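Yeah, one chain of the complex is gone here, protein chain that is, but the others are all in their spots.
For chain A:
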Amino acid sequence: MSKNARVRLESALDLHRRLPPDMVERNLSNMIDLAPDLTEDLLERVDQPLRLMRDEDKERDFLLCDYNRDGDSYRSPWSDKYFPAIPDGLQISELLRKVEIEFNEVFNQYRELYYDGGISSVYLWEISAESGFAGAVLFKKAGDGSQNIPGSWDSIHVFEVIEKADGFNYRLTTTVMLWLQTKSESSGLLSLGGSLQRQTEKFISGVKVPEHILEIGKMVEDIENKVRNSLNDVYFDKTRAIVSVLRTQTPINERIKNRQQLAAELTQRLDRLNSQPDG
């Protein structure tokens, strides 16, 4: 990639982190129109809420991402077919497909245990450079609307399993997108949404080949639990705390006289906010 293209890509990614998260699809589409030469990189690096499509063969929904896309068609993990149908769509090896089926069955159970509904999809692909394989584990859950609180959760886990001389290296990059919106008489319209990213890596040394689904399953579970706690404790609390920095319920008494004290109080409050661990 040329230096110019790299600089523009970094700017596009930075911009993506600043624009309202609930406009990500439209923003990504506009970004691609302004920088068509960066299309592939943007589609790969910018996370959007997962869309789904119907596998007419297996009568089951599946999730769409760049990793099961060929042109404008998407490969279903259930039937291994492209929708809409295309001749010569990208296929993985028969052997890897067998593994992909396994991954889908296992993570489907994971989905049931943690999400009690929703959709999961797993896509695998060969890595050409080294010995190993890579994949994407996707989950999507939308609120059922019964509690008057629309919301949605999207997980995108991209992993790599690489065989080294003395063991196996697992790398996982996770993005969780969460969106909540409430409408009420007392609090008006409130939208809270966004995404968090995490990365983890582990190395399992030894001669015996680990059970990859198990190792990746544990990594996915651990990271999702951590991110869920982060979202709950730090991000909700942090944005709520920032509101209380903007306006205080209890009056600031004798503001002019105690300006120094007020400034110290505010700094303390902000320091507390900033030092809270990210989880």
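By our rule, contacts are C-beta pairs under 8 Å (C-beta built on N, C-alpha and C of every residue); 3 or more make two chains touch, one makes a residue touch a chain; residues count from 1.
One rule holds in what follows: contacts and distances are computed from a predicted model.
The unshown chain of the complex is recorded in UniProt as "F-actin-capping protein subunit alpha", chosen from "Two-component response regulator ARR22", "Reversibly glycosylated polypeptide family", "CASP-like protein" or "F-actin-capping protein subunit alpha". Touch with the chain omitted from the figure is made, among A:36, A:87 or A:206, by A:36. Where chain A meets the chain that is not shown, the touching residues are 7-8, 11-12, 14-21, 23, 27, 30-36, 39-40, 71-72, 95-96, 98-99, 102, 106, 109-110, 113-116, 131-133, 141, 143-144, 147, 149, 151-153, 163, 178, 180, 182, 184, 186-198, 209, 211-214, 217-218, 221, 224-225, 228-229, 231-232, 235-236, 238-240, 242-249, 251-253, 255-256, 262, 266, 270, 273-274, 278.
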